[in-house]
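All protein chains but one are shown in place.
For subunit A:
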Amino acid sequence: MSEKRISMVEKSNNKRQRVNQVPKFSINDHHDVLVEILRRLDGPSLCSAACVCRLWSAVARNDSIWEELCFRQVSPRPSLSLRSVVSALGGYRCLYFLCIRPVLARLPKLLWTRDQLQFSLSLYCVHYYERLYVGAWLGDAPPSSLMFLRKPVNVV
């Protein structure tokens, strides 16, 4: 390491533009490592991470991260067929934002079991189906049965 440090110092003294030869570890160069780290975050932290920079935002769009987030507490793990279904319906990230996060926010205890998951999936599926009506819906905005999830929660 000390050799490297000497070479670093030399190089920084001499040729500052050849930074890429300096063996600093930048997470931004290793997207797969970044993905692995992000997969272990909880919801709010993940959302914060996705706001750090464009690169992280793009990496955070990786659906497997959100899949991990959705199913972390569910056991046994849902089958692989679920993945194809959810991807077809719009992906885990949308599922999380549209259904899972609002549902979790409103349920009194943060129990995340298969029942809640099944419920969120049903809502998600209905939402997808309503998207199919875009353009055919009386000229107004497409119907959104998930609107009730977006409204502020009356916590009395």
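Assume a contact is a pair of C-beta atoms (placed from the backbone, for glycine too) under 8 Å apart; a residue touches a chain by one contact, two chains touch by 3 or more; residues count from 1.
Note that in this section contacts and distances are computed from a predicted model.
Trainee: According to its UniProt record, what is the protein name of the omitted chain, chosen from "Cell cycle control protein", "Isocitrate dehydrogenase [NAD] subunit, mitochondrial", "Prolactin 2" or "DELLA protein"?
Mentor: Result for the unshown chain: "DELLA protein".
Trainee: Among A:M8, A:L41 or A:L89, which residue is in touch with the absent chain?
Mentor: A:L89
Trainee: Pick out the residues on subunit A that sit against the missing chain.
Mentor: 78-79, 81-82, 84-85, 88-89, 102-103, 106-108, 115-116, 118-119, 121-126, 128-130, 132-133, 136, 138, 140, 143-145, 147-149, 151, 153-156
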